[in-house]
Each structure stands twice: as structure tokens, then as C-alpha cells.
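Below you'll find the structure, written out as C-alpha cells, and then a few comments.
All protein chains but one are shown in place.
The block that comes next holds subunit A.
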Amino acid sequence: MTSLPRRLLAALLTAGLLTTAACGEQTVDERIAEASEDGELIVYSGRNEKLIGPLLEKFEQASGVDVTARYAGSAELAAQLLEEGGRTPAAVFLSQDAGALGAVQEAGLLAPLEEELLAKVPERYRSDEGAWVGVSGRSRVLAYNPGEIPESDLPQTVFDLTDPRFKGKIGVAPTNASFHSFVTAMRVSAGEERTREFLEGLKANEPKTYNNNLLVLDAVDKGEVAVGLVNHYYLLEKAAEAGGLEKLTARNHVFPGDDPGSLVNVAGVAVLKGNESGDARAFVEYLLGPEAQTYFAEETKEYPLASGVEADLEDMPPLEELQGPDIDLSELSSLQETLALLDEVGLT
């Protein structure tokens, strides 16, 4: 038996050394130096590899630049950039939401983007300081089942969901990040008190809770619930899978005006100070160009934000008609208060 641990240790040592050798690792400094020479671009991506990977490949083919990515959650990568304090290997940060970009910007770690690039995107979907720019947009909606609730009876504001006529008929995914963003937007735009009243009223209406937006939409489509609070693209993605919107029962309803129930959030991109390069700029330009913008519209059914690209998003109003609450998107980071409120109300 003595020989077993010895053999085990030997095996561990060999395997470990092989890995290190196989990776042919370089230090971050070497990587950065080499990256600028060889046209390699290092990207931190808070968006999923399945979504961004194909786009990176297309960019590599078009530009001849090699792209290497680190994938993790947007918030984690933002915190990692903050801990790195400017000594990051990354040249580009792709984020799932504006809050993470805002935090990195506030720490002074972002390089300003050129006016020419910024101008491609409407002002409200980019940083005031010109340090990051939105790439694609998503709207909160009320998905509804016309068999359960006729279009004419739909509420005109999300606050009406506390009406007793919706008792047991609402589906929510209360632990989902996009639901949290919506509640945060309500807190920021309508105040704590009004938000608490809304959440308590919602809770009193005994909503059915689901683990994610996809399940909420399925429940609406099947008529398990009449309405559900989700992002706009879930219906469109499901329709694409099913072979057309007409195959589905559920539809999207956008609350008119500056309702917090129709918050528009963005995924965006920024360049890190110190690692600016022509390649980084070219990548941002590529993301705002027609190929990438069309890709977002087709693959994720999100709104392309750059001017000149038309999205054909069924059942949804054009981007210009979306309004949502009048708030600064980087303020959506006050998540702790939102979670405390949800926890207090008991909506988890």
C-alpha cells in the first residue's frame, strides 16, 4: 500500500508538469508585448462563449487579428479589472450590462472611445464620458397569453399588476438578474416606497415563481399563467425555434411611456486604458458594424443599437419607439438594496 501513494504522487507530478509544458505559458507582460507585435487581441467577455465565440471568429477572419478571450460573469470580470488596477492583459471588455462598464469607467480604467464610434449609437445607450458604448439592447416586456387575457384588457403600467384581477395569473423569475434590474430601475425611478408597495401587492397576488425567464415564457405560452415579466427576446427566440411566431400563443406587450416595466438595458464594450491599439479600435468598430449588429439581431433577437442597421424583430416596436424609465443605466448597479427589498417582501 505504501507504493500506491508514491505512484499516485508520481502520476500527479507528471500530469502537472505535462500541463504546464503543454500550455507553453507566458507571463502577462510577454503576452501583451507579443499581442501588440503579432496582432493578438485579448478580450474579457462577460457574454457567453456560445454567443460571442462565433463573432470573434468572424472578426479574426476579417481582420487577421488573433483574439483570445477570458469568459466569466460580467460582474466578476469588472471586479477582476478593478483588482488588477490597470495592470490588465485585456485590451477590450465586453459586458452583459451597463452597470459593470460604469464601475470600470468610474475607476478610471477605460480609454476614451473616438467620437466617430460613439456617434453610431443613440446617446442614451452609451457612456456620458464616452468611455463605453452599447452594442445591443433588450427591453423588459409583459408576455401575455391572448387566450387568457385579451389585448384590450392588458395593463398600461406595470404597477397595475397588483390589481386583484391578476391574482394567481402572473409568472415571475424573482431570482433572475434581469428581474433584479427591473426592480432596481423601479427603485431608482419611482422610489423605494412605491417599489415596496408594488412588490408587496405583487406578492399578495400570489404570482407563480419560476427559475428563469424561459420557463416563465413557456408557462405563459401554455396558459399556466396569463402574463409574465420577461425580456423581449425570449418569445422571439422561441418563435424562431418553433418555426414562426404564428406557431406560438404568447405575445409581447410593451408598457407605454417611461414605465419601469419597459426598461431597456444594453450589452456594451469598452477599451482598457494602457492597452489601446488599432486592433482594439477595429474590434469595437466591427461590433458596431453591419455584420455584428445583424448577428445580434438574428442570433439573440436583441435590438441592434448602431444606426443604419434595421432589425426585423417581430411583435416589437422599433428601437426609436422604446422609451422605458428615464434613468442612467450605470445606476442599475445598486443591486444589494434591491435584493434586501425582495428578501424582506419575501419574493424570492
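Everything below uses one rule, namely that a residue touches a chain if its C-beta (ideal position, glycine included) is under 8 Å from a C-beta of that chain, and two chains touch if they have at least 3 such contacts; residues count from 1.
The working rule: contacts and distances are computed from a predicted model.
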Listed names "OmpA family protein", "NADH-quinone oxidoreductase subunit J", "Iron(III) transport system permease protein" or "ABC transporter domain-containing protein", matching UniProt entry of the absent chain: "Iron(III) transport system permease protein"
Missing-partner contacts on subunit A, residue numbers: 1-2, 4-6, 8-9, 11-13, 15-16, 18-20, 22-23, 25-29, 31, 42, 48-51, 68-73, 75-80, 82-85, 87, 89, 99-100, 103-104, 106, 175, 209, 211-212, 214, 333-337, 339-340, 343, 348
